[in-house]
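Pasting a structure below so you can have a look.
The complex appears here minus one protein chain, its other protein chains still in place.
When the chains are written out, they are named A, B, C and D in that same order, and each has its own residue count from 1.
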Amino acid sequence: MSSPEIELRKLARNLLERKVVDLVIGYEDSEAGVRPCFIKEPGEVEKLVWNPDCRLSLVRYLRGFKEKKVGIVAKGCDGRAIVELIKENQLDRKNIFIIAVECNGVYKPVKYGSSKTRRQMAEYCEKCEVRVSPIKDYLIKSDEKALEEKIPKGDVEDLDWLSLFRKCLRCMACVRSCPFCYCTECSIEGFKPALVHRLVDPVELFTFHLIRAIHMAGRCVECGACESSCPVEIPLTRLYHELNEWFRENYGYVPGLNLEQAPPPLVFKEGEKP
Amino acid sequence: MVAWKPKIIAFTCWCSSSGVDQAGFEGFKYPANVLTVRVPCSAIVNPSIVVKALEEGADAVLLTACKPVELRKIAPSRITEARVSLLRRLLKTVGVEEERVRILWISSNEGGVFANEVSRIVEETERLGPLNLRGRMLEQP
Amino acid sequence: MRRVTVLLCTCGSTLLEKIDFNKVSKELYKNPLVKKIEIVDGLCKANTVKSLSLDANERIIAAACSSRLLEAVLKNLSNAKVIEFVNIREQCAWVCDDKEDASSKTIRLLNGSINRAVRSNPPQYSDGLKIVREAMVIGGGIAGVRCALDIANAGYRVYLIEKEPSIGGIMAQLDKTFPTLDCSICIEGPLLSEAGRNKNITIIPNSEVVGVKGRVGDFRVLVKVNPTYVDPEKCNGCGECANVCPVYQPNKYDVDLKPVKAIYCPFAQAVPLKYVINKEYCIECGLCMSVCTRAAINLEDKPKMLELNVGAIVVAVGSDLFDPRLKPEYHYGEYDNVITNMEFERIICASGPTGGVLLRKDGKPAKRVAFIQCVGSRESGPGIGECSYYCCAASMKEARLILEHDKDAKVFIFYNELRAFGKGWEDLLYRRCLEDGIVFIRSRPSEIKRSPNGNLIVVYEDTLTGKRSELEVDMVVLALGFKPSENLAKLAATLGVSVDDQGFIEEAHSKAKPLETRVRGIYVAGTCHGPRDIVESAVEGSAAAALVISLFRSGNVKLPETAVVLESKCTGCGRCMPVCQYDAIVRDGEKVRVLESLCNGCGACISSCPQEAIVLGDWGIEQLALQISGMLGD
Amino acid sequence: MRMFSITEESLKVFLRELSLKHVLIAPFERDGYFEFDVLKNPDVINLNYTNTRLSPKRFFLPQRQLVFKHYPRKGFTEEPKEYSSFVLFGIRPCDASALSVLDNILLSPPYKDASYENRRKNAIVISLSCTKPMAECFCNVFETGPIRGMGEDLTFTPTRSGFIVEARTPRGVSVIEEFGKLFRKADGEMLEEYSRLISKVLDEMNRRLKVDKTRLIRIEKEAGEEFFQLNAQRCIECSLCSFACPLCYCFETEDCLEKDSYVRFRGWDTCISPLFTRMASGLDPRVTKADRLCHRFCHKLSRIPLAFNAYGCVGCGRCVSLCPAGIDIREVLKKWG
Partner (left out) sequence: MGLSPYVPKPVKIVRIKEETPDTKTITIGPKPFDFIPGQFAMVTVYGVGEAPFSICSTPSDNNLQFSIRKMGSVTTAIHEASPGDEIGVRGPYGRGWPLGEMRKRDILLVGGGIGFAPLRPLLLHLLENSNKYGRIAVCYGARSPSLLMYRDEFGEWMERGVELYLTVDVGEGDWKGNVGVVTTILDKPNLNKAETIVCTCGPPVMIKFVLKKLVELGYSEENIYASLESKMRCGIGKCGHCHFGGKHVCVDGPVFRYDEIMELPRGISPF
């Protein structure tokens, strides 16, 4: 057991015993792999784990506990998501106890039917510059063991996006795992057949992905939850990264870095060159 | 065989659609493959609809708006401008020519400008060739 | 099942040679959504439309000329549920050389509109909204009084809200008015008393507007009435109380030049003519109470809140004058004989502190008087950047008043540009001034110095000759520019109207809608939306009254289609808020709400909501996307 | 005699000839994972694959397919044409078994799902036994593998000396006959190896997870709220499990308008979606996520058995592996089996 894990369990027990939080959302291990767990009793804290397989962002679960005080295990990107969500009036800082864990990157999942079995660091983690949540109530430092395997940075231009889109099942796993997809009626789920039909028409996968990209632009914190949930491994974060770049170039805005900077509306002011 | 002609959707705001009508009044000619959709303001056009238009078979999408005048806090056409810019970046990323989405400033009396600009855009789009997203998305690997 | 009727207009057969109508109708008829197709030869003709005998539930596509031309005609002639216009003349027939091209473009445009018309809902103009046919005018200057009278005379109740104890505004303080030099209060006085007598006008003095809810036709205005400590119902204006009152205070009406008692009536022509107590000076000795036979005085008086329900509001709160202390080089407040033009008006007035004789502080008559123009206007600095409009004429008027009182006096006017124009001004004002020997010097004096004898020395550079010189005078009058009054910004915020970058109230459109604000049902008149003179203020008062009356007569309010937030969908993410240029979207608990009265229906918000939780008429994704797919399909 | 054998060499020939005569759908590797698709060139077929990420059900129940097209002006309704025949080579026994379960459901009288029936009729299904089951697999529980499945025409099982081929249906036999020269009758040794292999791999799997499936019916009555609530808390309602499952057959319909006709499509639906049972009035017999998750498992393990006499899970393990939230049907099996 790694030292951050011991510290995490100790902290969780403490928080629950002192009733600082009503529950702690963290990761547990299971036969099906590392998965989210919801710890309500101090006695359960031994379930908690922290390792590079803890990839699904837990932030999306926060909206299910709006009235409760919740402790959450947050990587750097997860913390940024919380920041951005507070700005979007979706979360109340008061109700969240952020257990920031210093993150060295997570493994890309090896899924059913995969012909590769080598464990690699996820690509979005390569790009990541914020390894610790910008806001936190407690910081758990990483231990010395760094990730050994790294893969070279991929180039966005190399991808044939249309053929990647073609593979999409429109299963909505990307949308459902994203901390930011909290809309009550998702535009691309088929509620608006004029845009995307309820039943999946392969032609509309283009529209599906572009609309999602537009909706994520300037908000995506590149946590990779979408990408790692995707059964056909579409590198969605690369696409959203490109749009984040557009936001950075035009408005100097990088999502989730601090609570003060308001997200810019999609507007050019006078004098700003498109 | 009929030569391929691009299909272009032009969202024209209230004012610039007057300009489009003006082109007719003043006897300007422009290619018939520009299809106009009249909207109250260019800012009403959701970027998703532009994407949808490309998917549905448009080879290019044009948004015409009044020149942004900073009379108020925000000129709505600046919203459109920003959206178009974002969309172009997105299209470029996924490998679609960004020239397929544009914004044009057309006032209600600028029929001639509209006719000229649109003819130019049709030519340029012809040079780009068909977008054919439908075909490309259905293609078997 | 929703289906549409397509009306194809041949425009008096002129389009027949340009568009193949047979092909068009054959192609269109394949579309299952088409109920029937009619080819007509002039949709713009009443007979044509009548002969079609369309029923009211019809969804019609009018394929004809520019909707600019046809829209008004057809909407009047038919009562169809939905009408969609497709311009096949200017957009197909006239711009295509090839008949084939024109026809296929026609088909595409029409197929799009058919898709759209089927999904459209009948326009939801908020017809038959309640209109309270009572108006509120805020501010009782000339603009406000004129407006109130005009509305009242049309038969509607008006609440006239005035912050001071009496209505009248600046004009009541003036001596004479340009260009004719007739007595100001003699003109305004009758209007004020007419307003006081008019049974349709309720004057609420000493009051201010502190809150507004609702929308055009149905505003709920919260008015705070400040205590005057004298019951206006009981006071008959006898003045016994002032006689016994032991305390004096400077009178605002006389620009603090002539003291009055702590219980006072602002001026002789005041409306309402009631006494009021200024609690800042009152020592609560109770003498006044002891003499008031009608027991009108109550020193314990408290502020009262009124909620008034009105259908329209006219803002006519005027504006303030520039504070000359902000220009230290003129030493106002420091040198005795540097006065403002407002003070001048009171001094020169027969009812003023000196009985109309132009005397200096030291009691000497002022023989040589200089006017300095543009104090606080037309320069970057503490004042407003614009011309204050009235002051050139006002100074010329005042210069002539000096000469009228004293033939030997010598008057100099330091001007930058003389901007005096208007009916009768050239003759009655400017030529007379020249004839009277008034000296015009083109200069913005750099400083006023004091000579040992108490005289003033104006240091200046004549910008026509380039000569720098000094001029010794007895008195300097500063022609002050207007500036937005102190509480205007607060009032504007309360009302929801916007202010321009000078701080004056902003018009909906400076030319097309000069007296409307961005809030429907709230109008402006007078100097509160920028400098103007009495004539224009009065004209605007009447004009604003006309707008109010026309609103009241229109039967019902037609709001443009406004954006509506669907509560069940909105997540309160706030992405719609910053794009609304009218600030019409406000937070409402966890969600947001569109203020109907502010929304102009531009639609910028609906396209920034990621899930279309805001709807605006038929401009949603559904209609637009389907219109496009109709156009593009093969 | 239904047992044959084929050498690796002959298998290549078999596949090549098969691809010339029929539309051949077989497993191959693309972009780092295995999938099924129509193959022109049978050389790319990967016979050492584990299993495909997505099940082959889409060849029988496409994600979206036409139901009818109605032309109001012409007054007639058009239905999809006959589907062309194809060979599905190399599907795993679990996925092949899923087809037999689907047969039970979609072809049960009095109404038969015509398009499914048609595709099924036109498909020759050849399965490839698993000798090295994946960690997620538990086909042993439902007896749907690892060596023989239930819905295939032919079963190919790799042995040290080529493949053992078992003809499971008359159609399978006719395929063997068609390519007669490539197949030999299996000899005794091979048959022995075959039966040894069956019990060996099965034993291996039984050691991992052994459950009495007949007891699963209890879940209908005893479905403990807590277990489902706990898992529902993690479920992100993505519906990936339904989409990946070779058995999830529930469908949704959608009506659209085309230039000159009205059309109806049908395609995959998922019981995980809150819309699945919500009625127009807003009433919903399954309001909570826990209700829906419970139904997903009940449906597979007790409701399909009750209504159609087959199990709604074949133990392929896809949902276990792909679920982003790590929800594991094996936990249900262990608890109630």
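Here are some notes:
Just so we're on the same page, a contact is a pair of C-beta atoms (placed from the backbone, for glycine too) under 8 Å apart; a residue touches a chain by one contact, two chains touch by 3 or more.
Here the structure is a predicted model, which is why all the values come from computation and not from measurement.
Shown chains touched by the missing chain in the whole complex: C, D. Of the listed residues D:N118, D:T131, D:T159 or D:Q229, the one in contact with the hidden chain in the full complex is D:N118. Checked against the full complex, the candidates D:M3, D:I105 or D:V173 give a single residue touching the omitted chain, namely D:I105. Contact residues of chain C toward the unshown chain are 1-2, 32. Although one chain is not displayed, chain D still touches it through residues 67-68, 70, 72, 75, 77, 79-82, 105-106, 108, 110-115, 118, 220, 249-257, 262, 264, 266, 269, 271, 276-281, 283-287, 291, 298-299, 302-303, 305-307.
The rule is short, and it goes like this: only the chains that are shown with their structure count from here on.
More contacting C-beta pairs link the chains of A-D than the other of the two pairs A-B and A-D.
Between chain B and chain D the centroid-to-centroid distance comes to 47 Å (mean Cα coordinates, whole Å). Between chain C and chain D the centroid-to-centroid distance comes to 73 Å (mean Cα coordinates, whole Å).
The set of chain C residues that touch two or more partner chains comprises 579, 608, 612, 621, 624-625, 629, 633-634.
Residue positions of chain D with contacts to 2 or more other chains are absent. Across the interface of their complex, chain A is touched by residues 47-49, 51-52, 54-55, 68, 70, 74-75, 78-79, 81-87, 89-90, 93-95, 133-134, 136-139, 141 of chain B.
Of all residues in chain A, those touching chain C in their complex are 88-90, 182-187, 192, 194-195, 215, 263, 265-267. If you check the complex, the residues on chain A that touch chain D are 30-38, 56, 60-61, 64, 111-116, 169, 171-173, 175-177, 193, 197-201, 225, 228-229, 231-233.
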